[in-house]
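I'd like to ask you about the structure that follows.
Note that this complex is displayed minus one protein chain, with the remaining chains in position.
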């Protein structure tokens, strides 16, 4: 079994899921430092605070299912099974990165765990997820697709078209909107007339659920329901997971636009804390330390590892005709 | 007063509106013949059966209001005040056409009556209408905009984005969906999961009305309500007008996809017939004959009139820099 | 060989691929029972079913995006865009998503996506339904672009496009759908991507055309006091350098004929390459014949003048050969 599949299978227990959330949080905490030290270029988007959604979903779906996710994709990448080395390697532009260092933070992927290259254009991944669902429907497999997007993305046309299309064609797809209350620096209420986004599902005759995205058991339960509907040919479901990103939108955003106290309120409902309740505190402390050590080691490995060869830039541009010469 | 404004003012009476519907029907009936005789190129889209919507709306709004409408625009163009010569001239590519013959059937317009060049790309006119509303809101006039689109267009992204934007910004706009049950050769139920499109308005917190588009008085009443809301700063309304096009989608479509009897059912509720109920039959028969004569004369005028000069093709490409040289 | 109209050749190509590969599916607006706005999918839904020949809602971004996802996961979707301009509401999915999928996944995902679109002027559809717009796609690495000139090319290039593991844009000129020609069906009729075809051979000039302008060039050469290698480019991207360079090495003169205006037309890159490769071996400046840079006018007389026709191409080439200098375009002084 590959390392990624092994990692994915670890999500079958409460402890395994909790540890993955811990790992995600730790990896993201390293990124800020790597950025400051000049190892991360461009932009990078942390999902700290949103770990329960990624891990909850990853723990339910199969590796032959497909996930399309956004630039805010570290959590999903790690949850689905990509290793910290491959994620951090990509973010730092190293050959060991999951895209060999040519993609960067916004384009993490690994087909063996079902993660398409994460999408840097808002909304773009949603119709693409429909396509994976269409393949399953056409070939008669019972694989499904999960399309993850943000509250801000809800206002882009691609998502409207996708909801309608998925409903008319009864595609096996689960729409997951991570409603973290902000799209970049804009609060939801300034860009969207309703507080809940799930209300739109009715216009497409799609069943919807509004859930607490901070509680992994809630995420899992609603995912089970939506996935069952999809696999059994009953079509799409929209899950709106209320959540929060602790950091700003991207590495350059101090998030001063948030009202005082809002962050604290959400941190009081931290998904890792919530999930820890079910676990014995002695066990988890030891295991947490191991995870943190592994993440530190991954960082060290990445920093020791070389950038891609120049030839990597010329590979995989097209299939047969060479690099589109 | 210009001829167009004069024509617009004629819509202030039941009789004037009825005559305009008669005129529209007559003009469109000529088009099929003009097409067969080789005077109409490309494609052209009749709105026969839908006249009450165009005339009803035109009779309520002001000439300083803006209308964006589709390629199926003959009815709106004539209703708003453009003359049969200018409409038919454009469709036949003559210099007297409202776009000087360079636009064609899909691009009718006249700024003096508020009609922007009609839109040949599905959905494209809807955000543009928002822009006219934005101008009014920004400059503090109480003009409004009307965005007309079809049932099929409801599934395109531009409309979703526009509904949301108009709602958040409380723009003075009236969305009018002419639900004629078909988008090209596709029945609504094959492309859209719900029978009513107005249900989507709730997702944007926009009030909506589902109306009988064949009864001009109903169209007028709902337009008055929506326009009042817009002018008084209370934001957009969605009006879904149930209607039917008697012809196929465009001149090349025999509309064989329609179930037997459907057309007859709708023709039994013809908008011109319905509107005639309130009028004295002796008056209307004489006036109808005059309108038909005028339309025949307009056709003759158009057929006698020259195509545009070659120089017309080079004018109005850009403003100052010449034809974008 | 079978005599077919171009639209029928398209139907045949689609049918043959649907037949021999169960992963091929078609998507587009009214391509099913209606057979497509240009009847280029006629009968296919009846034959292959509603699952494989899918009518879509009017949601270009949605169904093009879905095709991207389907192509990545094992299908070979062939998307019909009724008019190429409609890609303006969905371009992202082609040039940003499909084009970089393979690259970003380091080859894990292939992208066997074919996008057919009707293009070109001459039929009075007005300025928003008559363009070629190859420049929207030509600048993007990872995408191939082809444009057939004949029923055979429509058949052969489309089958090659569907078999390609990369996104291929197939631009079908709507004025050619009704044209007839002999078609070699079957695998022997497949035309590989990236190869031009020499239509006539001559000595004085190489004329490169694409789609409809190939016929314009042939008509322009008829009865001329010069003879030409007329090359049908077939694939615009990547275009066949070897074929063009070999010909121009011989004729020492190049003319490209396109229905685009100059600023972003495909001829410029060919002129540039020829200038670079054959510097010192040219007897006249390579020359582009294009349309003027104005929206395509509706009225017949104007649209007919807009599109480069055989008489104009004949005059232009003749003047070029006579004078060794580029002739002015017909609209000079108007712009």
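First chain written, first letter: the chains are A, B and C, and each begins at residue 1.
Keep in mind that, in the parts below, a residue touches a chain if its C-beta (ideal position, glycine included) is under 8 Å from a C-beta of that chain, and two chains touch if they have at least 3 such contacts.
Not measured: the values here are computed from a predicted model.
Student: Please identify which residue in A:83, A:109, A:167 or A:192 touches the non-displayed chain.
Tutor: A:192
Student: Which listed residue, C:66, C:133 or C:171, touches the chain dropped from view?
Tutor: Candidates C:66, C:133 or C:171; residue touching the omitted chain: C:133.
Student: Touching the left-out chain: which of A:69, A:102, A:238 or A:284?
Tutor: Of the candidates A:69, A:102, A:238 or A:284, A:102 is in touch with the missing chain.
Student: Decide which residue listed in B:119, B:244 or B:266 touches the omitted chain of the complex.
Tutor: Candidates B:119, B:244 or B:266; residue touching the omitted chain: B:119.
Student: Residues on chain C that touch the omitted chain in the whole complex?
Tutor: For chain C, the residues touching the absent chain are 61, 85, 88-89, 91-92, 95-96, 99-100, 103-104, 127-128, 133, 135-136, 138-139, 141-142, 237-238, 260-265, 267-269, 271-272, 275-276, 279, 284-288, 293-295, 324-326.
Student: Considering the whole complex, not just the chains shown, which residues of chain B touch the missing one?
Tutor: Counting over the whole complex, chain B touches the hidden chain at residues 66, 68, 99-100, 102-103, 107, 109-112, 116-117, 119, 121, 124, 126-139, 145, 157-158, 161-162, 164-165, 168-169, 315-321, 323-325.
Student: Under the stated touch rule, tell me which residues of chain A contact the chain that is not displayed.
Tutor: Touching the chain left out of view, chain A contributes residues 40-43, 93-94, 99, 101-107, 120-124, 152-153, 155-158, 183-186, 190-192, 257, 307-308, 310-314, 317, 322-325.
Just so we're on the same page, only the chains that are shown with their structure count from here on.
Student: I'd like to verify one number: the distance from the centre of chain B to the centre of chain C, where each centre is the average of its C-alpha atoms, in whole angstrom.
Tutor: Taking the mean C-alpha position of each chain, the two centres sit 35 Å apart.
Student: What are the residue numbers in chain A that touch two or more other chains?
Tutor: Answer for chain A, listing residues that touch two or more other chains: 157-158, 161, 164-165, 168.
Student: Specify, in ascending order, the residues of chain C that touch 2 or more different other chains.
Tutor: 56-57, 59, 61-62, 89
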